[in-house]
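Presenting subunit A:
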Amino acid sequence: MSFMKLGAASALAMMMATGGALAKSDIVVAMQLEPPHLDPTGAAAGAIDSVLYSNVFEGLTRFDADGSIIPGLARDWEISEDGRVYTFSLAEGVTFHDGTTMDAEDVKFSLDRARAEDSANAQKVLFEGIETVEVVDPLTVKVTLSEPDGSFLFNMAWGDAVIVAPESIDDIKQAPIGTGAFKFANWVQGDNITLERNPDYWGEAAKLDKVTFKFISDPTAAFSAVMAEDVDVFTAFPAPENLPQFEDDPRFEVIVGSTEGETILAMNNKVEPLDDVKVRKAISHAIDRQAIVDGAQFGLGTPIGTHFAPHHPDYVDLTGNSQHDPELAKELLAEAGYEDGFETTLKLPPPSYARRGGEILASQLRAVGIETEISNLEWAQWLEQVFNGKDFGLTIVSHTEPMDINIYARPDYYFQYDNPDFQALMDELSRTTDPEARSELLKQAQTIISEDYVNGYLFQLATPTVAKAGVRGLWKDAPTQAVDMTGVYWE
Partner candidate 1 sequence: MTETGFLGAALRSRSLVLGAVLTAVFVLAAVVSFAWVPHDITSMNVPDRMKGPGGAHLLGTDHFGRDILSMIMVGARTSIAVAVVAVGIGMGFGVPLGLAAAARKGSLLDEVIMRGNDLVFAFPSLLIAIMITAVFGASALNAIIAIGIFNIPVFARLTRGAALSLWTRDYVMAARVAGKGATRISFEHILPNVTNLLIVQGTIQFSLGILAEAALSYVGLGAQPPLPSWGRMLADSQTMISIAPHMAIFPGLAILLTVLGLNLMGDGLRDLFDPKIRRVGR
Partner candidate 2 sequence: MSLLEIEGLDLDIHGEAILKGVSLGVAPGQIVGVIGESGSGKSMTAFSVMQLLPDGAMCRGRVTLNGHEMLALSEQSLCRLRGNEVGMVFQEPMTALNPIQTIGAQVAETILIHEDVSRAEAMSRARGALERCELPEAKFPLSRYPHELSGGQRQRVVIAMAIALRPKLLIADEPTTALDVTTQAQILQLLRRLVDEDGMGLMLITHDLAVVADMAHEIVIMRHGEVVEAGPTARVFAEMRHPYTRALFEASGHQPERDETRRDVPLLQVREVVRDYALPRTRLFAPQEHFRAVNGVSFEIAKGESLGLVGESGCGKSTLTRAILGLEEVQSGQILLDGEPVFTGHRPNREVRRRMQVVFQDPFGSFNPRWKVGPLVTEPFHLLDDPPTGAARDAAIAEALESVGLSAEDRHKYIHEFSGGQRQRIAIARALIIKPELIILDEAVSALDVSIRAQILDLLADLSGRFGLTYLFISHDLSVVRTITDRVMVMQAGEIVEEGPTALVFDAPQHDYTKTLIAAAPVLPDRGAA
């Protein structure tokens, strides 16, 4: 029976028992959700990447703290003129945690595995562009794309594109073997995962000996765990309402960064009356973003006017298009033939930004005559009814994938927006690699979806991190779902 597994010393418990003395080279990081398993290429659950991305697994390229793409296992690369052939030269002397060497073979194995017919990779679409992967020599790989893709290097930095080894692929879900600065040590299911420093790491060694990830889903338990100093850091703290208490407590410091999560009021563009742009515009003007941010997120989160991350250089502030103006909203509804408003459904997924935001939004829409029937769904039901079934009027969800404005170019996507000009714009974007041209195209794209009032753009999801004073090197923002501990240390 699994008693032995439980018996393995859980770092957290030892820590607590021996007090803070050892804390200097160890750290306990708490987060809300526990990863279902430990294969980042086998599921979409963000928690897997949070624990393993760049700590245990590394990809060819890698996200830096500010979201820019920096070299990973591929030290440098040349791109052919027509932008279709990428030749990566790999870092030397890189070994996996089980001692096997990491070379071009492993890169080819990982990419072929992700794009294979029966691949269970959640982001399989990132690899569709790859035509061939050739091993030139142990340290060089040549990847040929079917057509140029400006964001290929960006895609290779995703957690789903990390490099894995055929030797250790079989039980990767329970014992992940990567090339990162930390090695996987132990997993007490339902409670914690511990990582230890990888002594023979090829790059700059990690400053900490041991990192323990503790999973506390209940917001009150989270608050008390931090207050009782059971944990050193709590990433994406679930209860923003408690932050003021941590701010004025000298033992702690609060870091509020932003994420790639554009939180939107998605409208089903194919359903009466939401197919009429006037109605969508009316709804956008009925929304008071600041009230939702204050009410639901206790002030955390920056209002957005379009589906783009405000901390990104190419962001255009279009909140002006949808100012909170209930009178205008009523006029627009009247013009569209709905003087006494209409009834629609508001289906909400579990996160508190959706549940609380939904209640506030419902009262704001009611003020202009739009009645909403709220139904709180679990993720499985939300995916089935809203995302796949498209059986909804309105819903609130935060899209946390980085740079995902291209979803507006997919007519079969759940809010069913079909605009040929926008689709053409997206094709052009994927073909251009020149940065200035790309940012001009991105600006145009943001303006189209904002003026077309495809969805009600609410706010960019913030990520509050509460840490003990003295912890250094934590990421402020979350350009991707990751808790990169490689650069973290105690002062």
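The definition used in the following text is that a residue touches a chain if its C-beta (ideal position, glycine included) is under 8 Å from a C-beta of that chain, and two chains touch if they have at least 3 such contacts; residues count from 1.
Keep in mind how these were chosen: all candidates are chains of the complex that A comes from, given by their letters.
None of these values were measured; they are calculated from a predicted model.
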Complex contact for subunit A, selected from 1 or 2, goes to option 1
For subunit A, which residues count as touching candidate 1 in their complex? 218-220, 223, 238-239, 241-242, 244-245, 291, 294-295, 355-356, 358-360, 362-363, 366, 374-378, 381
